[in-house]
Each structure stands twice: as structure tokens, then as C-alpha cells.
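What you see is the complex with one protein chain gone and the rest in place.
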Amino acid sequence: MPTRRVSLLAIAAGMFALTSTAFAADPIKVGVTIAQSPPGSVSQGTQVKDGAEVAAKIINDAGGVNGRKIQLIFEDTQGVPEKARAAVEKLITRDQVVAIIGEHQSSAALAGIEVAHRYHVPYINTNGWSDVIREKGYAEVFNPGVFNSRVAIAVADTMKSLGAKNVLAFCENTDYGVGLAKLIGSQIAERTQGISYKYETLDRASKDYLPAILPLKANPPDVIVEILLPPGAYILLNQLNEQGVAPTAKTMIYDASGIADYPDFWQNVGDSAVNMLVFGLYHPKMALPELGKKVAADYTAKTKADPNRLLFQAADSLFLVAEAIKAANNSTKPDDMIKALEAIKWSGTRGEITFSKEKSGFKYHQWLDVPYVTFQVTKVKQPVADMNLVQDPGKPLDLSRIVKTK
Amino acid sequence: MPCLAIDHVSKSFGGLKALDNASFSLEAGELVGLIGPNGSGKTTLLNILSGHLSCDSGTVRLDGKPITGLHPEALARRGVLRMFQLTRSFPRMSAFDNLLVTGCALGLTLPGAEKRALGLLEDLSLTRIMNLNAGQLSGGQQKLLEFGSCFMVPPRIALLDEPFAAVHPTLKEIMSGFIRRRHAEGQTFIVVSHDLPVIVELCPRSVCMNAGRVIADESTRAVLTDKVVIEAYLGEAAA
Amino acid sequence: MLTLDLLINGLVIGVFYALMAIGLSLIFGILKVVNFAHGEFYMVGAYAYTLSALSLGISPWLSLPFALLVGLLLGLVVERLLMRPLYSGYTSWGVMRDEYAVIVTFALSIFLINIVDKVVGPYAYKGPALINISRITIGPVAISGHRLVAALLAVAIIVVVALIIRYTFWGRQIQAVSQNRLGASLAGIDTAKASAIVFSLAGGLAAVSGALLANIFNPTPDVGVFPAIKSYVIVVLGGMGSVPGSIIASIILGVLESFGGVYISYQYRDTFGLFILVLFLLFRPQGLFGEKAREV
Partner (left out) sequence: MASAHPINRKLQTEFAASLVLLAFVGVLPAFVTNAYWQGVVVVSMYFAMLAVAWNILAGYTGQFSLAPAAFGMIGAYTTGLLSYYYGLTAIVGVPAAIVVAGVIGLVLGRIVLRLRGPYLALTTLSFAEIMRLVISNSIDFTRGDLGLNVPGIFDSRLAYYYMMLAVLLAIQVGLFYLLRSRAGLYLRAIRDDEIAAASRGVLIVYWKTFAFTLSAAICGLAGALYGHFAQFVSPELGLLSQTGVVISMVVIGGLGTMVGPIGGALLVYVLSEFLRDFGNYQLVVFAFLVIIFARFFREGLWGLLLAAFGRPGRPAAAATAAE
């Protein structure tokens, strides 16, 4: 029976998987879950991939972790929870990785951490912003990336200093999108007076946002906060511009999801993004630690592209795993690594990283002082380096630097 | 009380009167031929009897109970079974299963149906092809099969529409033999056919129609010698 | 004001729907099957347009006919390789033609989506604009230059196709076959040829509509799925096999979605059409126009 023949193959493979685990002593396998196909954000996935590879090369060139090389195993999540769950499951049960890193979409991360938690394997959440990931309070999960509450606070403060009266957010229908939109609402209510705020959820799959945009033409808001990943974000910007809703003298666009440094950004948005304010986790004008400079240089050498935030976050994630193993004197046992990570105090590519052990809300296992900036796009096809920095790390927004649309 | 009573049934399509106060009746166990030139209304009448058409006026009674306007399914359950001119078998089921479907649908148990089916297949000399799919049978064999399925549960009355049309002589023999045997067992038939010789040797009594009317209803020989009947056929020939 | 905006948006979308639905409707008319791979004709067209323009750097005005050509060929190949059994060797296929058509076109759709995903990659490409004006304002209505041009082109193509089917020799033959395949073949019409023409025409139209929208909805391998489902709704709404029916139905659906998205629900916008489809199949299977759905 043909089925039998194939299943014999299955047995063979099963055996292989067995034997291969038997010799798993060397190298150190680290699983990386990223989106490499839609509806996931492929451009994000690619940046994370490059970042992890750059970091792995740096570690391995330096002789690896106590002689053991780092081996990365990538899995495509398509940014889809179900696929992310399966991916983490595969990495842990089939490839026997010592840790999972790289997730850059909250919905996928939320599905992934469940599996990591079940199998008790360390999970470095590279770029899942949703607070819920932290609130789960899973010991295996560590967050060196930014989190929604921090972004929400930043947005609320910016709205306040812009003196906006009427703010509308367009968010994608994901944990990240809806979660951030709601948090911004509560932060605006908490930290400001007299700003009316509401948000509209957009489906990543469908691409015609006009029915949601057209009603704004009657009386457009002062600021439109855009909380989508590409390609949805690009299409939204184009259709806002097409309808003359924004950017205009009356209405400003605020990008809360850091899309301006994607390689396909300008190919997709044209003049729709001019004078857009951007919440940024990296800007070339930011000061970087030594490690950060090295990673940036290697990345540019590798990809001929300018550095970006995800590069650093991904690199940090892998470095953290390596550091943890070292600190746990080369044990890859989950408990040892987790203990090591909780105690870690290590200067990464963006600053000195420590994880809060405070088991309250978004704080748990979170690097609390992730640096961020705000900058403004001022010309078509403008490289990030030339974009206008309007808020330096740890400083308030500088209104005088902001350009208004005529 | 007659087994089937057709009482002043009329049906017209637009202007054309396909049936014009047609009336006749038959007793249980009778084997009646229904003849007449083309377009005389035979098939229309059969359609009404089998519920595939509803009549404009008149009534049809089965054992005294009116059955006018009932659906084919309902009539099938009451024992009025009609064999179509063009056969409709289940092409991807074996000949045997084709028979079983009818048997079971009409309330036989599966074993009962199997026993009955084997008998019928024997009787119709289809036994050797019983496991072939109906779709693979020749037109004639399919007709025999259709035939058989009508008799899985002996119907109260069997309506045969041109059973001999375009059928190989040997098959024709098998059929008429089959009909005769069932008749002998007391089965009631209405046989519509152009094939007068077969009607003559098969049916003791015949009803002849023309232009929607019943123009003759007596012993087959008498009908065929009836002047009106001959005119009707000649009229057709002349036309 | 808003009403006008929504109306225009609905009409524009409707026109693009129509471009796709016509082909589907013709195919149904002539083969009495639904082509579940129709959305992939659209997708292939969108990529043919975008990639030829971006990689070869040729003008979008050249990419457009190229996309059309690709669509025509694809349609033709599919018909020759897969649809033949539906009418040649009819007798033995008679029973299973429906299941065959459903299975094969459905599989074809999944095949095309994934082969493109592997060969071209999953990334979204933004097709080049036919004219680079991000906004043209006509009175209160704003529309991007590309959207405007594309819509006008679509209308023109639809008119041409409608005329071809109505008045040309081949058009007449197609009508004849879709009304009565047997009759037509007895009358000496080459039904095989007619089917081939219809399929490749359908492929071409879908491809063009994909190409025209490539600048608005950046193509991905699964970009065809939504438009395909819309056109199923449309052919049912407009009556299977009726070209004028599908055109009117397309406009209706476009406008309905545009208004429904604002006044009923943005979230559930894409389910409206499907509900209509189910309702029509149940209560008015022959659609607004066209033949009856209950085939016996």
C-alpha cells in the first residue's frame, strides 16, 4: 500500500530525528520565528532574519559560546497565530532548540508563548508590542523590545504638545493594533484634557479602506494615528492622500508603528507620507553603544541597506540567549537560562538591558527603558538619516522643529 | 369496483386538446393495451396517471380512491409504477443494486430485496451482468433492468410506456414473456405501444385513442378491426 | 456629499467587478460550470502587469496589453488541457462533469496561488500607475489619476466585449452554443472552438482587471480570492450566463458594499455579497435575469 511505503519513510525520519537529538550537544540550536509570507509583515521578517544572522556571525566568529557555535533555525509564521503555534511546536519538538527568538508580531507571539510555556523553553519576544504578552506572566518569556503602553504614553504626550483637539486612530485587527489603539485612548484620557479620541479597526486582508475614509472628508480630525503594518499601512496612506483627507494643513498623520524605515516604504507611498510624524525606536542620529555600531556596520556590509530598529532588537535577542548560556556557565537547561536572564545586566546594541522581575501588568520580564524618538518625514524619497528628528531620546517633543503642511 | 377508473379526464396545452373527456377503467389483473396514432394522447394520459402531469378536469381513481394530482413519489408508494420510454437507471451502481434501491425504497428489507432481485434478474436473464454498472449496459439491457425494478414490489398497476420501442427482438421476447408471466400471476398492466403485433399477442383487451378521445375499448381483435380505428391509423398514414 | 463620494467609489469598484464577472458568466453559459480558478486569472494578470513594468522597466501602457495576452493564453491552455472532457466524451462524463469541474478548477486555483507564491514570492508589489497624479478633484469628488483612467479603460473594454458578443460572427456562435450546445453543434458550429474562445476571453478580461487594479490593491499571490468570490456573487445575482445581467449586478454590488461599509458595518462589509448570493440561490435562482439555477 503506497501509504505504508511513505509511512516507512516517516519511521526512518522519526529515527533520524531521534539520533540527531542524541548528539544535540553541539552546536547550540536557536529557533527564530518570523513572517516570510503574507499576511505577515515580510519586510519586518526579513529585517529580523538579517539581524539574527549578523549577531550569530559575530558570536560564531568570536568562537561561539564556549566553543559551541550558534545554529539558527528559521520558521515562517506568516504573522498568523495558528502558523506561529505550529512553528514553535516544530522548533521545540522536532529541532530541539534551546530557545526561541525573533517574533515580531504580537498575535503570533501570543500563540507562540503558549507553546514555549507548555514545553518550558525560553522565549525572547523580539518585537511583540502587545502588553498582554507581558501580562500573561510566563517565566519563559523575556521582552527586550518596546511595549504598547510605552508607545501609548508617547503618542498621548505628542498629541498634547501638538495641541490636537480631535484625534482618530486607524488600527489593524490584531492584538497589536487594537491593543495599542485602546491603550492610546486610556493614556489620552489619563494624561490630557479636551482631546476627543476614537479608533477604527481595519481588516488586514481587505484592501479597500475608502468606506472607512470617505466619512472623514466632512470634518477631518487634527491628527490621524496610523497603527497598521505594511502593506495595509501603505494602502491606507495612499487612500487618505487620494481623498485629500491627509496630510493637509488641517490634518497631520502620526505613524505609531514605525514603518518609515522599511526598504519598500517609498516604492509604496509616494507623496502620501510627506510631513508624517513617526514614532521611532531607531534613528541614525541616536548615539549607539560599541556593539550597536558593530552590528550596524556588519548589517550595512551584508545587505547594503541602512540599519533599522528591528536589526538591533533581533541582534539583542540572540546575544541575550548567548549571554544567558554563558552566565548559566554553559548550561542550556531552561531553568538555568531563565534564572540567568532574570539576573542579567548586559550592555546590548541599544543600551544596558535588564529585565524587571516585578510581576505586575506590562512590567514582568520587560526591559523598561527602551529608548525611542520622534521624527518627521519632510521630503519624498527621503532616507531615514535625513528625516527630521523632532524628539530626542528621553527629551520632550520640540514643536519648533515640526514642519506643517501648507 | 374497478382497480383503476379514468373518468372524463381532459388536458389541453394552450389551444391543443391533448385529452378530451377520456374515460375507461380496468379490473385488477387485467392486461390492457393502450394504442393509437402519434399525438393521440396516449403518453399524456400516462403522464397524468403517473402524476407527472396534472389534468384540467376529470378524476382518476385507484380502488375507488381519487389519486388525481398526486406526486409521482406518492403514487409510487400507492403502487402506481411507471416505466419510462427513456430509461433512467443509476449508472454508477451495479444492475443488482439498481433493483435493491427500488425494493428497499418500497419497503422491502435488504435480504428480502436481495432475494427478490436475484429472482427477477434470473427471470429477465440478466444474471450474468448483475455486477456490471448500469451505465455499462446496452440500451436494451437497461430497459430490462428498468422493467425489473418496476416489479421489485409487485405494483398495484404497472404503466409501461413503449416497452418494445427500439429493442432487440430477443429482448422483446424476454419482455413479453416476462409480462405474460406476471399477468398470469395476476399483475395489472397498461401497455402503451405502437407495436400492434406484440399488443395483439399480449393484450386480451385494448383501448384505442385518437385526438385525445377514447375511440374504441374492447377485445384487441375487435378494436383492430374497428372501422374508426382503421380510419384513425389510415388518416395518420395519409397525412 | 458623502453620498456622492460613496456612489462614485461604488461605481468604480463595480466596473472592475464587472470586468471580471463577465468572463465567469460567459464560461458558465457555455460549459455550465463555475470556474473556481477565475480569481487566479486575475492574480496572474496583476503580476504580469506589475512585474513586466517593474523588472523590464517597460511603460505600464505596454504592460497592460501584455497582461491581457498572458490572460488569453492562460485561459486557452486551461480550456484545452482541463475543460475538454466536459464536452468531448460527454456520455461517460455526463454523470461526473459537475464533480470534475469543481475539483479541477478548485485544485487549479490552489495550484496557481502557490506556484506564484514560490516562483514570484509572497511580497506585495505595487503596480505602477498609468498616470502619476495622486489626486484629481472633480467638484466635491476626489479620485486618483490612475483609478480614474483605469475605470474609464474598464468601461471601454466592457463596451467593446459586449458589442463583440452581440454583433460579431464569433459572438453569435458563442451565444448559440450557450443557449443550446447540442443544437448549435448540429447547426455546424464548432462548439469546441467556441469554448476555447470563451475561456481565453474570460482569462484575458480577468487578467486585465487584475492589471488595472495592481496599482490600487498591491498584488499578492492570494489577491484573486476576494475578487473571485465577488464575481461568484455577481454571476448568480445577474443570472448565470447573462452578460448584461452580470454588468448590472456588478454595479449594484459595488455600490451596495460602498454604502453598506459606512451605513451598515465596515467589519462585515465583505459578507454582504455572500448573503445576497445565498438568498438569491434560494429564492430567485434564475437571478435578476438569465436562466434557472435548478437544472434537472
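Letters A, B and C mark the chains as written, and numbering starts fresh at 1 in each.
The rule is short, and it goes like this: contacts are C-beta pairs under 8 Å (C-beta built on N, C-alpha and C of every residue); 3 or more make two chains touch, one makes a residue touch a chain.
Note that the coordinates shown come from a computational prediction; the quantities given were computed from them, not determined experimentally.
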| item | value |
| --- | --- |
| Among the chains presented, those that the missing one touches | A, B, C |
| Touch criterion as defined above, residue of C:L82, C:I197 or C:V262 at the omitted chain | C:L82 |
| Absent-chain contact - pick from C:V34, C:A129 or C:L205 | C:V34 |
| Residue of B:E27, B:E73 or B:E185 touching the missing chain in the full complex | B:E73 |
| Option from C:L51, C:L130 or C:V236 whose C-beta touches the chain left out | C:V236 |
| In subunit C, positions touching the absent partner | 28, 32-34, 36, 82, 85, 89, 92, 95-104, 106-111, 113-115, 118, 225, 229, 232-233, 236, 267-268, 270-271, 274-275, 277-278, 281-282, 285, 293-296 |
| In subunit A, positions touching the absent partner | 1-4, 6-7, 9-11, 13-15, 17-18, 21, 76, 80-83, 85-86, 89-90, 93-94, 107, 110-111, 114, 118, 173-175, 178, 201, 203-204 |
| Absent chain, residues of subunit B that touch it | 72-73, 76-77, 82, 88-94, 96-97, 100-102, 104-106, 110-111, 113-114, 130-133, 135-136, 149 |
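Throughout what follows, only the chains that are shown with their structure count from here on.
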| item | value |
| --- | --- |
| Closest chain to the centre of mass proxy, which here is the mean CA position | C |
| Chain centre separation (subunit A, subunit B; CA means) in Å | 79 |
| Separation of mean Cα positions, subunit C and subunit B [Å, integer] | 50 |
| Rounded Å distance, subunit A centre to subunit C centre (Cα mean) | 38 |
| Where subunit C touches two or more other chains at once, by residue number | none |
| Residue ranges of subunit A touching subunit C (in the complex, touch as defined) | 36-38, 42, 200-201, 203, 205-208, 210-212, 214-215, 217-218, 230-231, 234-235, 238, 241-244, 264, 267-268, 270-272 |
| Residues of subunit C defined as touching subunit A within the complex | 1-2, 5-6, 9, 13, 117, 122-124, 126, 134-135, 137, 142-144, 147, 216-218, 220-222, 226, 257-258, 261-262, 266-267, 269-270 |
